[in-house]
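All protein chains but one are shown in place.
Moving on, here comes chain A:
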């Protein structure tokens, strides 16, 4: 199976992904934060170039192959932003497996493109009230009810054993390639590795290979949303407490690495994450890791080699970016949803009177809402 997986990763997913020297970013930091000296060199591990646009595919394909080997005909999964859902649907299509993806209704509304992609790829999308947390529970429930035929495809290093180890193993191809590429490019190891930490899969995928190399610094960046003091963030490791969390939380191995001090954790806000990345539109998650460079670079020595895991491309985030400046947090923990605010206000005024205020709010929603929001509005009011 290892040979089959390698060939599939190469021909279907497009591995190995490049280790790209970000010339303009390096130059930007050289001019910005130093008066003398060359500054560090910034490299991007281009997981955004993998099929389906993120690192999620590495794991989805490998697990789908296991499902087939186990004789399962059906796969269930849960997804939040939709990337894991799309990767799972794609892997199942390729391997002729039936696929059901569980997704919370709030997420379905926000990620209509991903939902459509999943359906086009032949997956069934099962919606339920709630968020990723609830979708995960439902997926596991479904798995337990159909153990003979069904395989539960976990997308991340969270959850009960074996998930964390398995997903980490399949994502560790990222780190293995990086070691080889670093050797080829400059004959050594990286000095610093930086990765976004949501639940931890792309971070562990890059870090795992280097955990034993004490001279390689490992930096995880979480989402600080509107800021750590605002209460609207998902910086679990920076601010959270130890508990038995399903999600929002973070993988157990990552928590362990923090406890032992092997990995350092910082945060980046929404505002810091939205910048001009010079010819790449990274996913918002990856942008957090890139944003942290602003604080990291000034304290590094000249010629230090920094590798940032560019874990996904940002096409899925265009709708969000269009509404840039919107004070909603981009994290999953708490959010102000302008859409729901508009609708509740519309309902309020509608009950009182068919007023100008109602019309204005409807117009605002039509002008600034996403397509799914507009469709919702059409259905309700016309």
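By our rule, contacts are C-beta pairs under 8 Å (C-beta built on N, C-alpha and C of every residue); 3 or more make two chains touch, one makes a residue touch a chain; residues count from 1.
Keep this in mind: contacts and distances are computed from a predicted model.
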Name under which UniProt lists the unshown chain, selected from "Peter Pan-like protein", "Phospholipid-transporting ATPase", "AP complex subunit sigma" or "Tryptophan synthase": "Tryptophan synthase"
Sole contact to the chain not displayed, among A:6, A:73, A:96 or A:149: A:96
Missing-partner contacts on chain A, residue numbers: 10-12, 14, 17-21, 24, 41, 46, 48-51, 53, 89-94, 96, 113, 116-117, 119-122, 184-186, 276, 278-281, 315, 318, 321-322, 371
